[in-house]
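A single protein chain has been omitted; all remaining protein chains appear in their positions.
By letter and in written order, the chains are A and B; residue numbering begins at 1 in each of them.
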Amino acid sequence: MKVGVYLCQCGGNISNVVDLDAVEKYMDNGDDIVVIKQSSHMCSGAGQKLITDDIAAQKLDRVVIASCSPQFHEKTFRAALQKAGLNPYLLEIANFREHCSWAHKDKPEDATQKSIDLLNAAIAKARLDYPLEETKMKLGNEVLVIGAGIAGIQAALDLADTGQKVYLVERLPTIGGNMAILTKTFPTEDCASCILSPKMAAAQAHPNITLITDAEIEHILGHRLHFEAIIKVNPRYVKPEIDMDECIGCALCEEACPVETPNYWEQGIVNRKAIYIPAPHAIPYKYLIDPETCLNLNGGSCNACVDVCPQKAMDFDQRPETIKVEVDSIVVATGFDIYDATEKHVFGYGKFENVVNGLEMERIVDHIMEKDPPRQVGKRVAFVQCVGSRDEQIGREYCSRVCCMYSVKLASLLKQAKPGTDIYIFYTDLRAFGKGFEEYYKRAQKMGIKFIRGKPAHFTEDPDTKKVTVLVEDTLSREIIESEFDLVVLAVGLGPNRHSEKVADDLKLARSEDGFLKEAHPKYRPVDTLVEGVFLAGVAQGPKDIPDTVAQASAAAAKVIVALAQKEFSLDPMLAFVHPELCDGCEKCLGVCPVDAIVMNDDDKAGIKETLCIGCGACISSCPTGAIDLNGYTNEQLFAEVEAALKSKKPGERRAIVFGDSGSTYRLADTVGVRKMKYATDSRVLMVPSGCRVTPKLILFALSKGADAVLIGDSPVKGNRFEWAWDFTSANVESAKAKAAEAGIEGERIFSIEFSAGDLAKFIETMNDLSDKMARLEPIPDDKKSSLFDLKR
Amino acid sequence: MKIPYYPGCTLKTTARNMEISAIESAKILGIEMIELPRWNCCGVVASLTSDDLISHLAPVRNLMRVEEMNEEGLVENEYRMLTLCSMCFNTLRRSNLRMAENPEDLISINDVMYLEKGYDGKTEVIHFFELLDSIGFDKIEEKVKKPLTGLKIAPYYGCMLLRPKEVGIDSPEDPTIIQRFISSIGAEPVPWEAKTICCGSYHTVSNKDIVIKLAYEIITNARKHGAEAIITSCPLCAFNLDDRQKEVREKYLNFEPMPVLYFSQLLALALGLEGETLGLEQNYIDPKPLLKEKGHL
Partner (left out) sequence: MTDKIKKIRLTDRNVKFLEKVEEISGESITLCDQCGTCSAGCPFVEEMDITPSQLMREVLLGQEEVLRARTTWICASCFTCTVRCPRMLDVSKVAEALRQIGLRQAIDEIDINIIDREEYRKMPTIALVSAYRKLTG
C-alpha cells in the first residue's frame, strides 16, 4: 500500500494557526506513507496536479488530504483521483480548517494537536478504503399519478404532453375529484364543471394517459425513481367496450332499477339508482353497479336491469382485478376530505335537518334556479365559518384557506338567484387574501349579505318547525344574538384525504403537524418530498384553492420531467452490504430497515436492495453477528478511525469522541468554524452518515481506547432525511450506557443530542459543557476500560 | 367486591336518600362500598388558580386515605375511590390529575402533611356511573327485577360530571352514559338540549334569581321533549332543580312541576328495593304519584 498525504496551507488560513511542520513531524509515520507534501492551495489546479503526478509517478493507491471540510472540496479531489486513474473512493479528508485552525485560532497548540489526531484518523481509515463503484440506473418515462382530481388531472396532462407515459389512478368511478362537485368557482364565478370537463375529457383521450378508475392502491414499494405499485381495480359489473354485448348507455336499466340511494356527486341532495352514471360530466361516462346497494349483489333475486337491457350487459360475476405497474416517478395528488361536522356536536350536523355543510350547499345552490329544486333554502340563511378549522378542541389548528371565499361565493350566488333571501355570515376573521378576493367580498357586502364577527356557540332545533336557532356573540357590538334560521351552512374545513394514508405510509412520506403531506422544504422545494422521485400536488400537501392547486400540479409535473430528464442516474455507493458468510439468517435486520431495503435471498441470507437502501446504517446495530456493514463507513474503518484519533492522548488529558451526522452535526461544526466561533479543544468530531450508524460496540470501543466521553450528534427528527434515525440513535445510546454501567462506568459519559444545522450556540455550549464534565470526572481506570470491550469483537 | 367509598358532606344530610339507595343497590350488584374510615371535606370548588396549591390539601388528604385502606387491609388492592356526589367527584379527580401532572406540587402538599404517610398517587377517583359502566349496563339490566317501563326520563348531567374535558366521565358535548343507564333500568331516556347546562350552582345561596330562571329553562326544556322526570347525581343540582321549583312556580305562573330524582333512587327501585331505602320522602316534588301512575310503586 502506498499512501500520499497532502497538507493544505489554505493560503495561511490553516498554516497560520496549525503548525504544519509539527504535523509532519508527529503524525503517523507508517512505512506505507510514501509522500508527504504541503501546498498553499490543494484545491487549485497546481495542488491537484501534485496529486495526479504522484499517483502516476509513485503509484499511490490511497490519498489523504488535510484541508477544508469535505463538504467543500471532496468532489474536486475525487475527480482528481479519477482523472489519475485511481478509484475516487480511495480518498480521505482531514478537516484542518473548519474544525481546527478556524475554531481554535486562539489556541494554536491545541489546534495543531487536534489536526494531528484528525489526520491520523483519516490515514487509518484510508488504509481500509477499498474501491467503490457507482451503479448506474436507467430511467424510463413512466409516471404514476395518484388521485384524479384537478391536481392529478393537470399534472397528468402536463406530463403526457411532454411525452411521459402516465398512469392516472382514481379511487372513485369517475375522475374530477372534489372540484366535480362544486357549483361555480370564486372569485370569477365561472362554472366548475365547465372548466373541469374539458380537462377530464382530454385526460381520457390522451394517448399517453392510462386512466384507471374505481381503483385503490394496495401497496407501493420503492423510492429513488423506481417504484412498483399494486393496484386493485374494482368491478363495475357492466361489461366493458371490448365486449360485443357492451353497454350502449340507453338508460333503460336505470329506470328499471328499484333502488334509491343518495348520490355522492350530488352530496345526497339528489338520489341515484344502484346502477348509475355518477354525474352528467363523469369520465368514463359509463354505467356501473354499486355493490353496496344493488339487491342482486347482496344476495337478492332482483334482475330488473338485466331484464330490460337490450345488450344484457350486466355481469354480476365480475371480481376485483389486481394490476401491477412499475414507474420511475410518482405524483401524489390525493386531495382532501371535508371536515366531518358530526364531530362538532354543538352544531347538530347530522341531527338537525336544516344544518348542512359547505359541499352540500354547493349542490343546493347549483340546483336552486331549477323550476322545482330538490331542496329549498327558505328565507333566512346563515353561514358559520371555521367549522373544523382553527379549532384546537378538535385538534385542527390550521386555517383551511378556502372556506371564507367559498362561503362568500355561495352566499353571493344564492343572493343573485334568490334576492329576497336574508343571508348572514358569522366569521372570526375574514380572509380574502387572493387575487380578486377582496373585491369579491366587497361585492357580497354591497349585495346586502351581512357579515357578523362572532363564532356561534351552539344551535338548537325547534322540534316542530325544524328551524335552527343560532346563539352567537356579535363581538363588535358585544350583543348576544339568538336568532332563528331556515338553513345553516357550516363552512367546513379541509383535512387530508383519509384514503391517502396507505400511500403515504408505503412511500414513507412525512406529514406536517396538520396531517397533510410534507414538502421537502417549505420555501424552495414546495412540491418535492424527501423521497426522491415523489412529488406532491394540490390539497394533499395543504389546503389551497383551485388556481394554487393547478399551479402546484404543473410544478410537480415539471419536477418529474426534470428528474426523468437525467435518463440515468448514479446510486451513491455508500450503502449497506452483507457478509454472507457471517449472516445466520435470523431476519432481525428485516424489521429494522425503515425503507424495506433488506430482503432474504434464496440461500436464507440477508441481501440489500441497492435501489432502496439509502445508507443510514440503522440496520448495523441490529445484526448480532456483525454481518451487515456500510460501504464508506465499515465497522473496521470506524474502529480504526477512533483508535487513531485517540492515540496521541497523554496522561491527564481528556478527549471526547463526537460522532457527527453528515446531514447536520458535522456541517454545524463546520459552520461554527467558518464563523470563527470558539469552543473547547478536547473533542474530535468524526463524520458518520447518521447518528444511528454508531453501534453500542463502537461507543464502548471509544471509551476503552481512552475517550472520556462519547457524544452522538444527530439531525432532529424534523427535517432529517433519515427521520427515523433519532429513535435508533437513542436506543443505541441506552444500550451502550447499560453495558458501561455493568463495567462500573458512569452513564453520563455517553449521550446523544439533536442538532439542527443552525444550532451554533447549542453546539458551542454542548462542547464546553462536555469539556467541563470530562474535567470533573476522574479518568476511566485501565481495568474498567479493558473489561468494557472484548477486543476480539 | 369491596371498594373504598368517599361520601362527602351532603350525602350525610340533604342527599341521604342518594347515599342509602346507592349503597343498597351496590350490594345487589355484588359491591360493598366501604366508607373511608376518616374523611374530610373534598375541597369543593378548589381554586382554579395556578398559585393556590394549598386548596388541594383537602382533596389530596382524602386520596391518601385510600392508600391507607389498602395498607390496613380494609380493601384488597383496590385503589379506586368511589364517589356519588358530582361535585366531590370533580374536585377529587381534578386534584388527583394536578398531582399526577405536577409531581413537584405533590411534594409540596406531602411536606405540609408531614405527620402523615403522604400520598403516593395511586388512587383513582371514579364516579358511580363509571363503576356501573365498567360492570356493563347489560349486566345491570340482567339484575333488574322491576323494569321502569314507560317512564320518560331526562338525563341531567350538569357540569361536574363532564367538564373540564380532562376530568369528565364522557364527551362534554354529547354524553351518553346516563342515557345508557336509564335504558338499562327499563325506562326511556329523553333526548333534550339542556342536559349539560349549568343549574346555577352556588348562586342559589345569595343570588337565587339566577337559579330560578335556569331551573325554569332546564325543566321546561325537559318537558318540551316529553320528559316526566329528571335524574341527576349532584346534590346541588338536585336542590336547584327540585326544591327551587317552589320559587319557580311563584315566578312563572304557567310552570308545571316535575319530579327530580337521584339516579340511585330509580336504580334501587328497578333492582326491587322498597320503602325507606328509596328515600322518596326526601324529594321536594313528590315523585310517588308519577311512579304509582306508571305502576312502579
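Convention: a residue touches a chain if its C-beta (ideal position, glycine included) is under 8 Å from a C-beta of that chain, and two chains touch if they have at least 3 such contacts.
As the structure is a computational prediction, the values presented were derived from the model and not from experiment.
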(request) Based on the whole complex, identify which of B:85, B:153, B:248 or B:267 touches the chain you can't see. (result) B:85
(message) Using the touch definition from the top, which of B:4, B:59, B:155 or B:200 touches the missing chain?
(response) B:200
(message) For the chain left out of this view, which of A:165, A:367 or A:455 touches it?
(response) A:455
(message) Even though one chain is hidden, which residues of subunit A still touch it in the full complex?
(response) 346, 386, 390-393, 428-429, 453-458, 471-475, 478, 480-481
(request) Would you write out the residues of subunit B that touch the absent chain, in ascending order? (result) 8-10, 13-15, 41, 44-45, 47-52, 85, 87, 159, 162-165, 172-173, 196-198, 200-207, 210, 214, 235-236, 238-239, 243
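Everything below uses one rule, namely that only the chains that are shown with their structure count from here on.
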(message) What's the distance between the Cα centroids of subunit A and subunit B, rounded to whole Å?
(response) 50
(request) Would you tell me which residues of subunit A are touching subunit B in their complex? (result) 344-346, 460, 463
(message) Help me check something: in the complex, which residues belonging to subunit B touch subunit A?
(response) 171, 173-174, 193, 224-225
